[in-house]
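The complex appears here minus one protein chain, its other protein chains still in place.
Chain naming follows the written order as A, B, C and D, and within any one chain the residues start at number 1.
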Amino acid sequence: MTAFALELGVGLLLLVVFFANLAARGEDRRWVGGVAAAGVLVLTGVSLIVSPAPPAFGGMFVQDGLALFAKRLFLAATFIGLLGGLALPGAVFARRAAEYHLLVLGSLLGMLVLASARDLILLFVAFELMSIPLYVLSGFAKREDVAVEAALKFFLVGSVSSAVMAYGLSFVYGAAKTTSLAVVARALPGGDPLLVLGLLTAFTGFGFKIAAFPFHMWVPDTYEAAPTPFVAWLSVAPKAAGFVALFRVYFEGVGSAVALWVPVAALLATLTIVAGNLMALPQQNAKRLLAYSGIAHIGYMLVGFAAASASGTAMVLFYLVAYVFGNMGAFLVVDAVARSEGSENLMAFRGLAQRSPLLALAMLLFLLSLGGIPFVAGFWAKLYVFWAAAAAGLYWLVLLGAILTVVALFYYLLVAKRMYIEPPAVTGRVRLERTLALAVLLCVLGVVILGVYPNPVVMAALRVAAPLF
Amino acid sequence: MTAEAIGFWLVAAVLLATSLAVVLTPNLFHAVLFLAAALVSTGVVFLLLDAAFLFAVQLLLYAGGVITIMVFAIMLTEQLVGERLRQTSRWVINGAILAAAVFVGVLGFVVRSARPARPPAADRTADLARALVGPFAAPFELLAVLLVAALVGAIYFARTED
Amino acid sequence: MSATDHALHVLALPFAAFVILAVLPWLRRKGRAAGWLSIIAVAVALYRALTVWAGGGRGEATWAWIPADGGPIATVGVLVDELSAAMLVLVTLVSLLVQIYSLSYLDRETPPALGRYYTYQSLFAFSMLGLVLSPSFLQMFIFWELVGLCSYLLIGYWYDRPSAARAAVKAFWITKLGDLGFVVGIVMLWASTGTFEFGALFRMAAERTLPAAGLGLIMVLIYLGAVGKSAQFPLHVWLPDAMEGPTPVSALIHAATMVTAGVFMVTRAMPLFRLVPDVLALIGWVGAFTALLAATMACVEGDIKRVLAYSTVSQLGYMMAAAGAGAADAGFFHLLTHGVFKALLFLAAGAVIHAVGTNDIFRMGGLFRALPQAGVVFIVGTLALTGVPPLAGFFSKEAVLAGVWEGRMTGPFLMLALTAFLTAFYMFRVIFIAFFGRAHAESHPHDAPPLMAGPLWVLAGLTVAIGLRFVVAGAGEHHGPGWLAPLSIGLALAGFLLATAMYQRRLLEPARLAAVFPLNVLDVMARHRYGLDALYAGLYRALILGFSRLIGWIDRYLVDGLVNFGSAWTLRAGDLLRRIQSGRAQDYVYGVAFGVLLLFVWAQWVRR
Amino acid sequence: MGAPGLHAYLVLAALVFAIGLFGVLTRRNAIGILLGIELMLNAVNINLVAFARFNADLVGLVFTLFTIPITVAEVGVGLAIIIAIFRARKTIEADHLNLLRG
Partner (left out) sequence: MTAIPLLSLITWSPFVGALLIMFTARHRPLAVRLIAAATTGISTVLSLWIYMAYDREGAGFQFYEKLPLVPALGISYELGADGISLVLVLLTSIIIFSGVFASWTIAVRSQEFYALLLTLVTGVFGVFVALDLFVFFLFYELAVLPMYLLIGIWGSTGEIRPRGIFAWAYRETGVGTKEYAAMKLTLYLLFGSAFILVGIFALYVVSGASSFSFLDLEAATFDRGLQRWVFLAFYIGFGILAGIWPLHTWSPDGHASAPTAVSMLHAGVLMKLGAYGVVRLGMGLLPDGARDLVWLVGTIACINIVYGALSAMAQTDLKYVIAYSSVSHMGIVMLGAATLTEAGLNGSVFQMFAHGIMTGLFFALVGLVYEKAHSRDIGKMGGFGRAMPGIATAFTVGGLSSLGLPATAGFVAELLTFLGSWRSAHPWWLLPAVAGTFLTAVYVLRVAKQIFWGPPSPHFHHLEDARGPEWVALVVLVAVLVVFGMVPALAIATIDTATVGLLARILAP
């Protein structure tokens, strides 16, 4: 039973939220969100004490170290995301808080299962469970013309990707004659063209989910229009889930055949880093900027993926942790500023350092973390990923990544410039809801603690990644 | 040429024709109907593959479910617009080239794969049922959550009062 | 007290004066008080210098300066011998007189400016003394540069005048050019011998253990330093311009002391130069040529100070020629006497300028009547310069000519002889024009005040006294051929007569003489300073400034351009790339489809 | 010509898939695009059933049983989104929905 305690917990929470909504009266039902957030917090706590368990459902569902690592990440990220979204303004978010949280929890359940899935069918179902609520959530402000447009784009690209992925999985099943990933992994070294075809095609789905170039194109539009705290979560949690699934499908137990994926991953990494960073350069909307920068970050993680080694995997996991705090934090600060200024344009950040020095400092820390500067988490993340890639002999990839880091710093520093160098357009502090402030604070803590002392997380990541190979 | 072969070629022809019609016909309503036909043809393909149960599922769920929703959706939107939804195509050549390229890509892998012989047929509907509640209980449960979530989402979008 | 201790005192006194004036602005800004402080310091130093000279002691004392593992790389110290002792006296004496003179000459300056002047003067005295006392090439170079600095500062004393500012930097740059050779030379010398010290080097030279390879080059490079500092052709162009400084400065630095540093250095390093006779010959030829060249330019110059400046260049050429001919003693002797009478000439000229307010001899005239003191001393100086017995210049000049003749350098000898003639001509030209020509009615100059006249008379007395001393001691000290003295006097007389004929008796019209064939070319060329200044200006503009502009352009538009170009293109690429993000959902699906294809193709490729 | 082998079904499925993709790429109307997606998913089902048949295996059928409802769920959400967008923008021409770009 303990093997899927967390999933059961989320399921239970779903029910609680559902019935709370039924019991709720009135227009403001944000407290339902509070219940959900509290529940996720509890579950996050539980996840810390849960220990790995033997596989269940005939090996279909595994609760190993990797799964647990990922689940802690999802839960923590979800908690921060929910916390940031609790005080979202607008009637829709007040009245339909229960729907919002039901969908988030449903998606979360999908992620949790995805991290444990070692069967194609379970994987596919979990994947869809994770994805479908996201389409809805991204258009949650359905009266806004951009929100629904974003949802539609997300949905269309997502559905096509799902179809392509399913098409690929059908080949995988056909070639391996089973849906058990363990068997698939053993079959891969045989080099059956159908299996390779299937896995390549299935990569599309993951590529879409993690937003690798050229499957990334929905990202900026969706991020721009969707509710920001949701975007903060969307930008990290499903990505992490996508990576964990990638590891499960492409790495776990395939042995030396991992070499097959190195060129593919390296290609995608190159394209993603270059495109993400370059396209971020001209952005004036803070969320779009972060969206493209997020794409570039996926590229960096793919560098670690391209290393196709235990350390590479571990470093991607660490990167994900660092990315959760850095990226979510950045989005949440954007949300804070946008709520106060009514604009997500970078101009809204002008003189932030003089208006709200602490908020500006937090943003600076997040940006530095994303830029890979020492003393904050992102530094170690990039460093370790490069290290792993270099150890795998991908020096050119490391060099490319390092050079484009400079490009990335350029646009991060532009934001810093707006905050610190330019004079404020208006005076007075930025209004900041307490829950949002708390979420930002959590991210700051994460970024700084990981920046100063990344060791435990790195070690844990190395530990959980080792059995994959 | 066996009867099965003749059946296959016939069904394949119908399936491809209706599929093409789905993507080419200018009338959206007709497209949906052609889709229904294509789905039914697919069901027949399932029959040829000795999966009678799936034929039934295909007819019920797709033809019954999907098509109905689609028709409703078309009616709804048409009603709102007050005119018939016609659709034209964009960048037909580009789309064709790209789709053909993907097809060729898949084909490239397929032709290089082994050609297994067709094993004898057996009705395995009962096994199917057992598998769903046995080894595949977990995805089955999850599917339920998925459907609920989709339902919640769909209702959220479709409702008009807020 | 040993000779070195005395020498150290000589060195320390002006230094102390300089430091006090430098760090105590209130004292410096008092002006005259600062002057008196400086004068007292140098007066005491003169006394000490005389002690050293009279004592005739020799000695050397050094201290580590730049430490290194296994013994210092460089040392500093003092080296006292006849050479440095004589120079000590000359430097302190002329310094003292000039400083006293300046007190009156610069009476119209503001007190802070005057304080600044005396600060520089003290620094100069210290530097020059340090130079002459140097026991090593390195120390000599250090003070060499420091006197150059003082020269720069004092030429630019009236820094508001653009011409002075220009002249100051010009002097610095041109001498620096020579110094480059000097420093490269001593660096190379150090690399092959491991020492800068004269003592050790001379010992090696005497023992023939000095590595011969490259010594010629090294000595030429070191000599280049002297070329710059002692205004030898072709680096002499700065000295005439240096006359932009106050006249006492010209007397001290640009006539008596600093400019002779090159001669002093060659004399000092003679044991090394002797090892490379070709270099010595070069020195001799260059010296003689410089002497002649400068003399011709002096003949057409209308600025009294510039005439003297060319004369200085010319006389430095004499000294160098002597050194090059192997008669360094004669050259040094001429250095000492020239130091006295050229300082006298300059100070006298200064008195005239102070009185009439112009440098242009053609705007003077009949001054002998108005300024009898200045006139008399100027004539004394002129006679000494032209080599009229029994004045100091006669003996030293004859020694130089004798040395050159005996050095079997006929060419230089002839040039020097011609120079002697020209010297007499241009000096008397000045005298006739400025002192005896038609008086200009508008000015009523008055003669030098006591503080100026005093030094003038002292120097004039010395000029006469030194000569007389040699007359008394007997002129047989030099070994020149018997015809030399008559020749030299005859040449001077000829020059005098020509000048008389042209400017006093008006027998010859200068303009008509200048139109005769070979002379007209020379006249034009000399008036244009043989194009050397223009050449340098052109080189400076074209080579240095032009090249710098080119490099500046390259740096901004190529080296940095590449960076900016790269970053601008990166920005553009981002802007171009974002256009694929068209906003239309189906284009995004195109992305997915392309991605699938890409994976297919890539996987096929890499597997092959 | 004997009975159609596995490859015949796979090629048929691939054709349907390609046609579906073509539809997704070319239709201007959002519902039309959705129809294309349906065709693509249909191809998946053909694949799965064909593999199940030729592998003499059950799991492919199970897989199909999962893909069909998921497809339905997707269509449901998709149509709901289309209706919402229609309300907000009065159009479901995909090309007109390009407020967000760059």
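Worth pointing out:
In this text, a contact is a pair of C-beta atoms (placed from the backbone, for glycine too) under 8 Å apart; a residue touches a chain by one contact, two chains touch by 3 or more.
Just so it is clear, the model here is predicted, and its values are computed rather than measured.
Within the entire complex, contacts from the absent chain reach the displayed chains A, C. Among the residues C:A54, C:V524, C:I551 or C:L576, only C:I551 touches the chain that is left out of the figure. Touching the chain that is not shown, out of C:P135, C:G156 or C:P240: C:G156 (per the contact rule at the top).
Only one of A:L12, A:A402, A:A425 or A:L445 touches the chain withheld from this view, namely A:A402.
If you put the hidden chain back, the residue from C:L50, C:I73, C:A465 or C:I580 that touches it is C:I73. Seen from chain A, the chain kept out of the figure touches residues 354, 368, 373-375, 383, 387, 390, 398, 402-403, 405-406, 409-410, 413-414, 416-417, 420-421, 453, 455.
For chain C, the list of residues touching the undisplayed chain reads 64-69, 73-74, 112, 138, 141-143, 145-146, 149, 152, 156, 159-162, 164-166, 168-169, 172-173, 176-177, 180, 183-184, 187-188, 190-191, 544-545, 547-549, 551-553, 555-557, 559-561, 563-565, 567-569, 571-572.
The rule is simple: only the chains that are shown with their structure count from here on.
Chain centres were defined as the mean of their Cα atoms; on that basis the chain farthest from chain C turns out to be B.
Per-chain CA centroids place chain A at a distance of 77 Å from chain C.
Between the CA-based centres of chain A and chain D the separation comes to 27 Å, rounded to the whole angstrom. Residue numbers of chain A whose C-beta contacts span two or more other chains: 121, 124-125, 128, 132, 135-136, 139, 142, 152-153, 156, 160, 164, 171, 196-197, 201, 220-221, 282-283.
Multi-chain contact residues of chain C, defined as those touching 2 or more other chains: 578, 581, 583, 585-586, 589-590, 593-594, 596, 600. On the chain D side of its complex with chain B, the touching residues are 1-12, 14-23, 25-29, 31-32, 34-36, 38-39, 42, 45-46, 49-50, 52-56, 58-59, 61-62, 64-66, 68-77, 79-84, 86-87, 90, 92, 95. The part of chain D that touches chain C in the complex is made up of residues 21, 24-26, 33, 94-95, 97-102. Every residue of chain D that touches chain A in the complex is listed here, in rising order: 10, 17, 20-21, 24, 30, 33-34, 37, 40-41, 43-44, 47-48, 50-51, 54-55, 57, 59-60, 62-63, 66-67, 70, 73-74, 77-78, 80-82, 84-85, 88-89, 94, 97-102.
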